[in-house]
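Okay, handing you the structure first.
Heads up, one of the protein chains got dropped from this complex, but the rest are sitting where they should.
Read from first to last, the chains carry the letters A, B and C; within each, the first residue is number 1.
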Amino acid sequence: MTELFLTPKLQLLLPLYKSFLQNEIYPIELGVITKPFRQSLPAIKALREKAKAQKLFAPHLSFEEGGAGLNIMEFAQVSELLGTSPLGHLIFNCNAPDIGNMELMHQFASAELKKNYLHPLMAGEIRSCFAMTEPEFAGSNPVNMATVAKREGDQYIINGHKWFTTAADGANFTIVMAVTDPENPNPYMRASMIVVPLNNPGFELVRNISIMGEAGEDYFSHAEVRFTNCSVPVGNLIGQEGQGFALAQARLGPGRIHHCMRWIGICERAFELMCKRAATRKLSDRKFLGQQQIIQAWIAECRANINAARLMVLHTAYAMEKHGAKAAKEEISTIKFFVADVLMKTLDKAIQVHGALGITDDTLLSFWYRHERGARIYDGPDEVHKVSLAKAILKSYGLE
Amino acid sequence: MTELFLTPKLQLLLPLYKSFLQNEIYPIELGVITKPFRQSLPAIKALREKAKAQKLFAPHLSFEEGGAGLNIMEFAQVSELLGTSPLGHLIFNCNAPDIGNMELMHQFASAELKKNYLHPLMAGEIRSCFAMTEPEFAGSNPVNMATVAKREGDQYIINGHKWFTTAADGANFTIVMAVTDPENPNPYMRASMIVVPLNNPGFELVRNISIMGEAGEDYFSHAEVRFTNCSVPVGNLIGQEGQGFALAQARLGPGRIHHCMRWIGICERAFELMCKRAATRKLSDRKFLGQQQIIQAWIAECRANINAARLMVLHTAYAMEKHGAKAAKEEISTIKFFVADVLMKTLDKAIQVHGALGITDDTLLSFWYRHERGARIYDGPDEVHKVSLAKAILKSYGLE
Amino acid sequence: MTELFLTPKLQLLLPLYKSFLQNEIYPIELGVITKPFRQSLPAIKALREKAKAQKLFAPHLSFEEGGAGLNIMEFAQVSELLGTSPLGHLIFNCNAPDIGNMELMHQFASAELKKNYLHPLMAGEIRSCFAMTEPEFAGSNPVNMATVAKREGDQYIINGHKWFTTAADGANFTIVMAVTDPENPNPYMRASMIVVPLNNPGFELVRNISIMGEAGEDYFSHAEVRFTNCSVPVGNLIGQEGQGFALAQARLGPGRIHHCMRWIGICERAFELMCKRAATRKLSDRKFLGQQQIIQAWIAECRANINAARLMVLHTAYAMEKHGAKAAKEEISTIKFFVADVLMKTLDKAIQVHGALGITDDTLLSFWYRHERGARIYDGPDEVHKVSLAKAILKSYGLE
Partner (left out) sequence: MTELFLTPKLQLLLPLYKSFLQNEIYPIELGVITKPFRQSLPAIKALREKAKAQKLFAPHLSFEEGGAGLNIMEFAQVSELLGTSPLGHLIFNCNAPDIGNMELMHQFASAELKKNYLHPLMAGEIRSCFAMTEPEFAGSNPVNMATVAKREGDQYIINGHKWFTTAADGANFTIVMAVTDPENPNPYMRASMIVVPLNNPGFELVRNISIMGEAGEDYFSHAEVRFTNCSVPVGNLIGQEGQGFALAQARLGPGRIHHCMRWIGICERAFELMCKRAATRKLSDRKFLGQQQIIQAWIAECRANINAARLMVLHTAYAMEKHGAKAAKEEISTIKFFVADVLMKTLDKAIQVHGALGITDDTLLSFWYRHERGARIYDGPDEVHKVSLAKAILKSYGLE
C-alpha cells in the first residue's frame, strides 16, 4: 500500500531493514524483554555495530552525520518497520528520547554542547534523557512547573522534582526544563532547557518507577529524579533563556509523529500475530479459529483501522516535509489521538484472538499492551489533543 | 488536505464545481427534498442545462462523450464535492444508478444498445434503473435468484420480482439480472443482464417502496417491480449470455467507490453544519455550544474519522486508476464498510449538536440520516465485506 | 426476568394487556403508522372504548379516577408492554404528553381547571399538549425563555413562540410555560404554567414541523406554535405564579421514566423482530442468517443491554415508589441516557439484521429509528444528564 509514498531510496533501504529485523532482531526480542535489560546490553551493542557496518544506523541523520539521509516521509516508513520490534529503534539509534534530543540539539545547541553531548549521542556511544513532567502538576498545563534554575555567576543552580524521565537509568545526560525567569509576565517565557550530566552530584535518580508491574532498568525504564542544588555551567543552556516552551514545542511536534510511526509498526506486527494465530489455531479437527465469523470481523476492522492510521501518518509526514511541522500542527494532534486509539484496539483484539496465550509473555502482545497504554497519555493525553484540534477548527468558524 | 492527490485539471475544475454548488444548488436543495420531487423536475432540468453550458456536465465521461475527461482519482474529488448536496450528482448526470449503467454499457453493450440507450443517458435525456435484488432472497448470496429470462425465438421472455430498483419511477429503461441458464453447473454462469424499456407491457412498477417514512417519487424513489411474460429482443442482452455475475462484479466495484466518494461529501457538509452550529448557538449570554468540551471532543473525533475515510477513498481511487478495479478489490471492500461507518457516526453527532433542530427537516441532516442508513446495507452489507476481506487476508496466511 | 418486581396485581393484568395488544393492536399498527393519522381516528376511538370496557384504560390512574390503580413500579411494567406498539400508550390513554399533564394537574391544578380540563382528559375525551421549548433558545438552559404572560386585570396576555409542542394538532388545550416575573432576582422563579384552550384566537398552530421526513398530523405530530396577545383568565394558572420551573421539574421527573419504560418495550419488540428474522431468513438452502456468528454476537449483546436497561428502569421505579421522585433524581438521569443509548443501538442492529427490508416501512423498525432518534435529545439531551449526574457525584467527593 505504500506505493504512493515510496521513493527510490526507500525501495533500496526497506528490504535491508526488513531483513536485518528478521535475521537479527526478531529471534532475540522476546528473550531480551523478559529478562533484566542490562543482561542484554552486550547483545544490543553488537547489533548496533552490525547496523553501523551495514550503513543502516541512525536512519534519521544526514549522510554527513553518519545516517541514511532520509527525509521525514521516508523516515516514517523506516520507523514503522523498526516499530515492529520493541528493540528496533534502540538498535538503530533512533529511539525516544534520544532522537528528540538529537533533533533539538542539532537545531539549537551550541557548538560545544554538540561536541560534548550531541556527537557521542549520534554515534550511539551514550544515551540521554529528558526531564520535563513533574508529579505534582498536570502535564496538560505546561505553565505549571516548580523546578527552578537560578543563575549564580556562570552557573545555574537547579532544584526540582521530575518523573517519567524515560531511560534516565544508564543515560549520560539529561535535558531539564526549569524556570529561569519566574516573574516574566508571559508564562510561556519563564522556562529554559539546560543540559545536566547525570554524574553531577546534585542529580539523584530516586527510583525507576514501577509501571504496569515493571520498574525495568536501563533503557526500558522511566525514572523519578531529583535535582538538589545541582550546579551546571551557563553554557549548558540550549538556545536562549526563556525559550524553554518554544523548544519543547519544537521537540514535541516531530516527537509525536515519531511515536505514531512506531505505533503503526506495532499495529502491523500485532495484526500479523493475530492472523497467524487465527489461521493456525485449531478449534477442532476440522475447524480453525480464523473460520469463526467474529474473528473475521475483527481482522477486517483492524485492517481497515490500521490502513486509515497509516495513511494519516504518512500524509502528515508528507505535509511536514513539504510545509514544516508548524503547518502540520493540527494533523499531528489528529494522528496523536487517532493512532493511539487504533493501537490499543488492535492490541486488544490480537490478545483476545490468542486467548490465554495472549496475556502471557510468550508473545510480544502483553509487552505492548502494558507499555503502550501510556500512548494515550504521554506527549499530551487524547483529550488535550482533541480539545486543541476542535478549538482550532472552531476558530475558523469564528468562535474564539 | 487534497494536495497530494490534486492534478492541474482539478485545480481548474474544483473551484468551478464549488461555485456552481454554492450559487445554484445549495440555495434550492432543502426546498427540493421537502416537497414531492416531480415539482422540481423543471428546476433540475434547467440546472442540468446550465451545467452543460459550463462544460461541467457528466464529469466522469470523456471529452468525446461530452464529459470532463477525468480519471477515477480526479472524479473522486469532484464526486466528493457533488456529494455535499443531495442534488449534486443528479444535476451533473453522474448519479447512481445511471452512472453505473453508463459504465457497464460503455464497456459491454452492443452498438445498437449504445445508440438507443447509452447515448441519450449520457446526454441526460433519459434516466435508467437496475433491477437485481429480489425480496425473497438474501442479497448477500447472489446465486439465489428466481427471475428467469427464457429464450423463445429471438425474444427473451422475462418473469420475476425485484425490489430496490432505485429510481425506476420516471426511468426510461432498466437493466435486469435474470437467470438464462438455470442448469449450468457453475452457479455463477447462470444469469445474464438484459435491457428492458419500461414502457414494455410486461413490466409493472408495483410501488415505490416506503423507506424510512417516505415512498418518494421519480428520482428519489426505490421501486418494487414485476416482470410478467415481459418480452424483449435477444439483442437487448448485454455482453454474453451467462455473463451476468461477471458484469455485476464489473459494475459494483466502481459503484462502491462512487458511493464512498459521495459519502465523504456528505460527511464534510455535515461536519460543516455541526461546526457552524457549535460556533453560533448560544447556551447563555456568554457561552457558546462550541465551548463545551464534549462537543469539542466530537468535532475532533469526526474530523479525524473523516480525514481517515477521505485518505482511504482517495488512495483506493489512486490504486484503481493505476492497477485496475480488480487489484483494488480488497481496498474497495475496506472503504465500503469503513466509510459507511464514519458517515453514520458523523451524521449522528451532527444531529446531536443541533439538538431538536437536528431531527427536523429544517436542515439536511435528517434527510441523510434516513436516506443513508442503507449505506451499511446496499451493495453488500458491512458484514459481507468484512468477512470477505478477512478471508482474503487469512488466505495469505494459508487458511482456505 | 420480571419475577422480582412482579406483584399479584400485575400477574393478573399483564396477560390481559398482552392479549389486547396481540389481538387488537399488533394487527393494525403498521397500517395506522403508514397512512395519514386522522384516517385512523375512528379505529383508535373504538379500541379505546374496548379498553375501557375491559377496565384496562388509563392504567396509571386510581380506581376512583377510572384507572387500574397501579403504583409506579407496576405501571412501569404495563408501560413497557404498551411500548411494544407505537399505538399502545395512546389507546390506553397514558401517552405523552397527556399523561404528564394529568399528573401535573392532578397535583397542582385548581378544582375548576380539573373539572374543565383534567377530567375530560382522564376520560380520554380530549387530548392536550405542552408548550415549553423555544426554537431560539437552548433547551438545556431552561432560564432562557422569551415567552411572556403579562397580567392585565384578571387576564394573562401571552406572547411567545414555541416548538416541539407535541400533538398540538387536534388537542383541546395546552399548558404553556411563560415568564410572569421577568425581574425576579432568582431566575428559577420567573416563569409560570398556564392552561390555554387551543380555540383561543391568540393561539396559532404555525405548522406541524417536518421531522425525519414526516410532518405527521394529529397525535403523531410536533407543532410550532405562536401566542399573540393570547388572553386567558388568571384562573388558568397552575399552582402559584413563579412556580413554573418547580412544576416543570415535578412534571419531567416522572416524564423521563415514562419514556424509559416505553423504550424498553420498543427494545423488546425490536429484539423479537430481529430474532424472528435471524431464525427464518435463509442465506442458502441449508443456512439461516441466525447461524452467522456476527448476528449471534449482536443478539447476545442486545439481550444483555436490554436486560441491563430494564433492571435499571424497574429499580428506578421501585426507588421512586419507595422514596419519591426527588430521591431518585440521579437514577432518573442515569436511565435517561443509558436506556436511550440501548434503544438506538438495538434498533440499529435490528435494522441491519433485516437488511434492505429493515429500512422499509414494511416493519416497525424504521418508524422507531426515525421517531426515537429524538430520545437522546428530548427531556434533556444525553450530555446534560451526564454532566448533571457527574456533578452530583463529584459533589460527594468535595468538588463544587
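Operating definition for what follows: contacts are C-beta pairs under 8 Å (C-beta built on N, C-alpha and C of every residue); 3 or more make two chains touch, one makes a residue touch a chain.
Quick caveat: nothing in here was measured; it's all calculated off a predicted structure.
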Legend entry - Absent-chain contact - pick from A:I28, A:I211, A:A246 or A:A392: A:I211
Inset, instruction - Decide which residue listed in C:H315, C:K329 or C:K345 touches the omitted chain of the complex. - result: C:H315
Inset, instruction - Check the options A:S40, A:T133 or A:T334 and report the residue that touches the missing chain. - result: A:T133
Legend entry - Residues from chain B at the interface with the omitted partner, ascending: 292-294, 297
Legend entry - Sites on chain C contacted by the missing partner chain, in the whole complex: 1, 3-4, 275-276, 278-280, 288, 290-291, 293, 295-297, 299-301, 303-304, 307-309, 311-312, 315, 318-319, 322, 331, 333-334, 337-338, 383, 385-387, 389-391, 393-394, 397-399
Inset, instruction - Could I get the residues of chain A that touch the absent chain, sorted low to high? - result: 34, 133, 135, 138-141, 143-144, 163-164, 209-214, 281-284, 289, 292, 294, 351-352, 355-362, 366-367, 369-370, 373-374, 376-378, 381-383, 386-387
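Convention: only the chains that are shown with their structure count from here on.
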Legend entry - Centroid comparison with chain B (C-alpha atoms), farthest chain: A
Legend entry - Between chain B and chain C, centroid-to-centroid distance (C-alpha), Å: 38
Legend entry - Averaged-CA centre spacing for the pair chain C and chain A, given as whole angstrom: 53
Legend entry - Of all residues in chain A, the ones touching two or more other chains: 293, 297
